[in-house]
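Removed from the display is one protein chain of the complex; every other protein chain stays in position.
The chains carry the letters A, B and C, assigned in the order they are written, with residues numbered from 1 in each.
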Amino acid sequence: MNLILILGFMLLAIGFWGMLTQKNMIKIVIGLTIAEVGVQIIMISIGYIKERTAPILDSAVPLADAVNKVVDPIPQALVLTAIVIGVAVNALILSFIIRLYKEKKSLSIDDYKEMKW
Amino acid sequence: MTDVFIIVLGLVMIVFAILALYLKDLVASVIAAGVLSLFASILYLIMQAPDVAMTEAAIGAGLLTMIFLLAIKKTKQIEDPND
Amino acid sequence: MIKKIFSLIIIAGLLTVFIPIILNFSFQTDLPDVAKSYVEKGSKDLGAMNIVTAIIVTFRGLDTLGEVAVLFIAATGIAVLFRKNAINDKRPKQISKRDSSEILLTGIRLLAPVILIFGIYIFLNGHLSPGGGFQGGAVIATVVLLLFLSDSSYKINHKIFGFIESFSGVSYVIIGFLGLVLMGADNFLDNRILPLGEFGTILSAGAIPIIYTLVGLKVGTELASVLDNMKGDIE
Partner (left out) sequence: MVNIIYIIILLLGIGFLLPITEKLGKKVSNSMFFLTLTSVSVISVQWLYAFIINGQTSLQFFTAGVKPPLSINLQLGLSESVFITSINILALIGAVYLIKHFNNIGIRSHVLYLLMILGLNGLVLTRDIFNIFVFLEITGISTYALIGSDLRLKSLIASFKYMLAGGVASIFLLLGIIFLYHNTGTLNIDGMIAASPLQSGLKIAGIAIFFLFFALLIEMKQFPANGWALDVYEASNPGISGIISAAGTAAILFALYKVMPLGNDLWFNTIAVIGIITFIASNIMGIKQKNATRLLGYSSIGQLGLLLAAMGLGFLYGGINGKFQFIIFALFISHFIAKAGLFWIAGIVKKKEIKSWGVLRKSPVLLFFTGSFMFALLGFPPFPGFFGKWELVLTLANKHQFLWITAILLGSLIEAIYLIRWFGYILKEKQEENETIEQGATKYSSVFILGTILFTISGLYMIYNPITNLSFYFYPLLFIAFLFITDNILPAYIKNILSIAGLSYYGYVYFNQFSEFRFIFAVIFLAGGILTLIPGFVKKGKRVGFYPSAIIMYVGLLGLLVAKDMFSFFTAWEFMTIGSYFLIIRGKRSQPHALSYMLFSLGGAYLIMFGFALTHVFSGGNGIALDLLNSIKSNSALIFTMLAIGFLTKTAAAGLHIWLPGAHAEAESDVSPMVSAVLLKAGVFGLILIMISSLRFDAKMIIYLLGWLGAITALLGNLMASFQEDAKKLLAYSSIAQLGYILFALAIMSHIGWMAAIWYAMNHFLYKALLFLAVGAVVVKLKTHNMYEMGGLIKQMPFSFVSVLIGIIALSGVPPLSGFGGKWLLYNAFILKGWYLQGAIIAFSGVVAFLYLFKLINSIFLGPVKDNFRKVKEVSIWYLIPQYIIIIAIMVISAKPKIVLGKIGDFITSYMPDNLVVWKGDVASSYMNGKLFGVWDAPNIMIIIGIIFVTLLSWLLIMSRKAQKVEMFNIVYSAERPESPQTTHFSHNIYSHYRKALGFLALPLIVNFWSFIVDSIHSIADFVRRLYNGNGQAYIMHILGFMVIIYFVLFNGGLF
């Protein structure tokens, strides 16, 4: 099951690759979201335990033996938070891109080099 | 069985990730990223994380894609070749 | 080109950082102690079926409060970026709406309440089944989105939305604060300020349903206002 971890890291690398090579700012943000998905997958895979069920104590999971039946809920809680925060940040970044586009009519990150050195 | 499924799913996800980066039409690439998120939420379901799966589907795949699309609508859709 | 090569080198470097993790990684075989206590206490002490919800709303409630704050900040920031007095060009508004077909309009008008109720269902059942305030809120925001799609001149009522947003946020903080007042100095955000009720029913798990409802309302209105702001007036 290392596969999922590998998938996560590959998505992370693809996302970073996109951030490094794409000129279009929206594409860069897409790269960032891909990398975030990668991290989230890695995080989930850490809580995963083979042949266990979701941490919801319904009829399928007897209360008494729940500890031995469910996967680790903590990473799930963390990922949930991380997803929401990530989306919030990305929405803000996109608004900035809209604003920048209004100023200069360009989506290329190379066109925004007003400040240097 | 699940291993095979995960491998296929993973390969598809990687393909969509690359598509999202390299499609010229921004709308298409945003959709590709959204599909990637959807697949991720399926993956979460397999990994026994229904809460995360729902969040990813509703917020990551749904809302964020809409926000992307709004952003594209307010800027421009096709990437300049010299960009 | 040079940039590409550099990027390639850096990504290769990153992969070499990652590879030892993959090679040395071993999956958990048993829950860590903390998780075990969560599973035990979440059901027993907090009365929540959904352990993730118990963690999010109560055990790690401070995180969630922060998370709500992040979303709130993002919505506020976006509102600041697209604030009215900032847009200098006073072009007459061009409404280039392609009138949606009557069927779509009616369909969405009919569908909207159903989806809304579905969203409410999700956050009300957060402690029983997957889902909760954030997911339910997102669903509620979808309703607004659909309304935008059907009618580009549709406007959300900022007064009501703003009020709900602030009200639910403040109430969330107050409920957390009640923990301090009613139960003691260490009980900020404790859900046990309300009776736990019967395990497995809607009105159980103390304040969790209320908190999740507030979160749902807040997230829903915030996301809606994000969408509204990004949609904007001009164009």
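Structure notes:
Basically, contacts are C-beta pairs under 8 Å (C-beta built on N, C-alpha and C of every residue); 3 or more make two chains touch, one makes a residue touch a chain.
None of the values given here were measured: they were computed from a predicted structure.
By the touch rule given at the top, the unshown chain touches A, C in the complete complex.
Taking the whole complex into account, chain A touches the unshown chain at residues 12, 16, 19-20, 23, 25, 28, 32, 35-36, 39, 42-43, 46, 74-75, 78, 81-82, 85, 88-89, 92-93, 96-97, 99-100, 103-104, 109-110, 112-117. As for the chain not pictured, it touches chain C at residues 3, 6-7, 9-11, 13-14, 16-17, 20-21, 24-25, 28, 32-35, 37-38, 41, 45, 58-63, 65-67, 69-70, 72-74, 76-77, 79-81, 83, 85-86, 162-163, 165-167, 169-170, 172-174, 176-177, 179-180, 183-192.
Basically, only the chains that are shown with their structure count from here on.
Chain-to-chain contact here is organised exhaustively, every possible pair of chains being in touch. Interface comparison, B-C versus A-B: the higher count of C-beta contacts falls to A-B. Each chain gets one centre point, the mean of its Cα atoms, and the points for chain A and chain C are 16 Å apart. The distance from the centre of chain B to the centre of chain C, with each centre set as the mean of the Cα atoms, comes to 19 Å.
In chain C, the residues touching two or more other chains are 50, 52, 130, 134, 226, 230. Counting partner chains per residue, chain A shows two or more touched chains at residues 1, 6, 17, 45, 47-48, 54-56, 70, 76, 80, 84, 91, 94-95, 98.
For chain C in complex with chain B, the residues that touch the partner chain are 50, 52-53, 122, 130-132, 134-135, 138-139, 141-142, 145, 223, 226-227, 230-232, 235.
Those residues of chain C that touch chain A in the complex are listed here as 3-4, 7, 10-11, 14-15, 18, 21-22, 25, 27-32, 34-36, 38-40, 42-43, 49-52, 55-56, 60, 63-64, 67, 70-71, 73-75, 77-78, 81-82, 128-130, 134, 200, 219, 226, 229-230.
Remark: chain A residues 1, 3-4, 6-7, 10-11, 14-15, 17-18, 22-24, 26-27, 29-31, 33-34, 37, 40-41, 44-45, 47-48, 52-56, 70-71, 76, 79-80, 83-84, 86-87, 90-91, 94-95, 97-98, 101, 106-108, 110 touch chain B in the complex.
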